[in-house]
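A protein chain is absent from this complex, but the other protein chains hold their places.
The block that comes next holds chain A.
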Amino acid sequence: MSLLEVRDLHVEFRTRDGVAQAVNGVSCSVEAGETLAVLGESGSGKSVTAQAVMGILDMPPGRITGGEIVFQGRDLLRLPEEERRKVRGSKMAMIFQDALSSLNPVLTVGYQLGEMFRVHQGLSRKEARARAVELMERVRIPAARQRAGDFPHQFSGGMRQRIMIAMALALEPDLIIADEPTTALDVTVQAQVMELLAELQREFTMGLILITHDLGVVADVADKIAVMYAGRIVETAPVGKLYRAPAHPYTRGLLDSIPRVDQKGQQLNVIRGMPPSLLEIPPGCAYNPRCPMARTLCRTDVPPLYEVSAPRRSACHFWKEMFDAR
């Protein structure tokens, strides 16, 4: 049994301009100790999927219209809110992109970290404070004892992100969801933070869902990858295979369009057009208006996730041609 299994998840947002189909039938799974990277551009539905799993989706305007989120054998969508809250934080935790706006600016970081223990485990203030300092040491914040009394704005971006990681780890969860954890950080600090996260994941054999738009970060840390486009998974594969030979034209387009630090490229290959509006997703394959391989079938039929070779899947009617072409 997988640690987490998402089955055919649908999420929509009712807005003034109409219904935005943010997630349209996403299925994926994560095992203990495994890292799943969810890759996509803004508006692809990757963050909404994460929020639905975590149970922090803004409802309304958001609405889960179908599917199951099975975590450790229980469907979270059927749990009463009281039960759900016990899972959140202690069994699964989330790391957000922007640590400064995720931390309370008027409380010390020691207090905020300690809150986890007071609320979930009923520890006293003093005990909670001691545990908070321990956590700060574990994520390698220098002079943790003194700094526990500091406020979030007194820390640098990298240090704040470490505090976010500490907070997520506090109750030793089985699953961590990291939503663009290093996007706001400089590369040298990004390297420190990713290394720390990977090390802690190994230590606790946690499942990790890494949500990102950075193909480079994914190649570094993930075991498997799910590429999202317009609310659907278009390709899922073990990391090495995906980079060597993408089985979906969108993945190929992304890989070809990024400049690389290890190569002096000629002209970049461009994906024409732009991502579709979620209010009016093109019929058939959502990628068809931008796809160089698109044909009549692509404009009428939504491609299912074809099995390429287990566990690899591609939502392209013509995935075979992707391989024949090379």
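Heads up, the rule we're going with is that contacts are C-beta pairs under 8 Å (C-beta built on N, C-alpha and C of every residue); 3 or more make two chains touch, one makes a residue touch a chain; residues count from 1.
Rule of thumb we're sticking to: contacts and distances are computed from a predicted model.
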Among "Phenylacetate-CoA oxygenase subunit PaaI", "Dipeptide ABC transporter ATP-binding protein", "Aspartyl/glutamyl-tRNA(Asn/Gln) amidotransferase subunit B" or "sn-glycerol-3-phosphate transport system permease protein UgpA", the UniProt name of the subunit that does not appear here: "Dipeptide ABC transporter ATP-binding protein"
Given A:Val218, A:Ala247, A:Cys285 or A:Cys298, the one touching the chain that is not displayed: A:Val218
Option from A:Asp8, A:Glu83, A:Glu195 or A:Asp301 whose C-beta touches the chain left out: A:Glu195
Residues of chain A (touch criterion as defined above) contacting the omitted chain: 41-42, 156-159, 186-192, 195, 213-220, 239-240, 243, 253-255, 257-265, 267-272, 274-275
